[in-house]
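Every protein chain of the complex appears in place save one, which is left out.
And now, chain A:
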């Protein structure tokens, strides 16, 4: 390994790699898993909360899920402080677009705009990349429901189901097996919870360790982003039979 090509973000190694970007992805590999699944009538985001302590002050704010605009939300994995900066940037970008064009920013354009910001930190300025991966779930009138995954290099792509954070490869292969193209939103929730329960390290799954959010259309045709309350989440976990330890559920 050519360690001498590590310390600057803005140079390639002889093998053509950007080490700082790869190290950023390492950092994300230690963070709580987040899974996103696209269905015909909505997109589902599930996240594993890493920090659970009795001493933690309870608040209604979420740790893994954030609203970017009325029609786009994201799940994060990685360094939270880096994520906060990028989420704020994304929110401002979405509002600037709405101010200029008087309509909601298309999801892919928002993701691309944020990824352009991330890319800048891999090419100039001498600053390290952001240690965050995102799963963006949103709806726009051009392409309907969409799910995008982006990483510290500034790369992004659209997915039907994706996972980021710890054990993401295991989660991704499980999703590949069980995902069907005509999956409904309820089935997507079930699948996401099932996959997450299998990839999580903890011995038991309670609603305190998870976050669930959905992006869907209301009957009146408006996009809605809703975070599941802890009570509803507990009921869902019981309903789908995933409250047991990961080893028992099969």
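The working rule: a residue touches a chain if its C-beta (ideal position, glycine included) is under 8 Å from a C-beta of that chain, and two chains touch if they have at least 3 such contacts; residues count from 1.
The criterion applied here is as follows: contacts and distances are computed from a predicted model.
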(request) Tell me the UniProt name of the left-out chain, picking from "DNA-directed RNA polymerase subunit", "2Fe-2S ferredoxin", "Proteasome subunit beta" or "NADH dehydrogenase [ubiquinone] iron-sulfur protein 1, mitochondrial". (result) "Proteasome subunit beta"
(request) Would you indicate which residue among A:102, A:177 or A:220 is in contact with the undisplayed chain? (result) A:102
(request) Looking beyond the chains shown, say which of A:7, A:61, A:177 or A:218 touches the absent one. (result) A:61
(request) Pick out the residues on chain A that sit against the missing chain. (result) 60-61, 67-69, 88, 91-92, 95-96, 98-99, 102
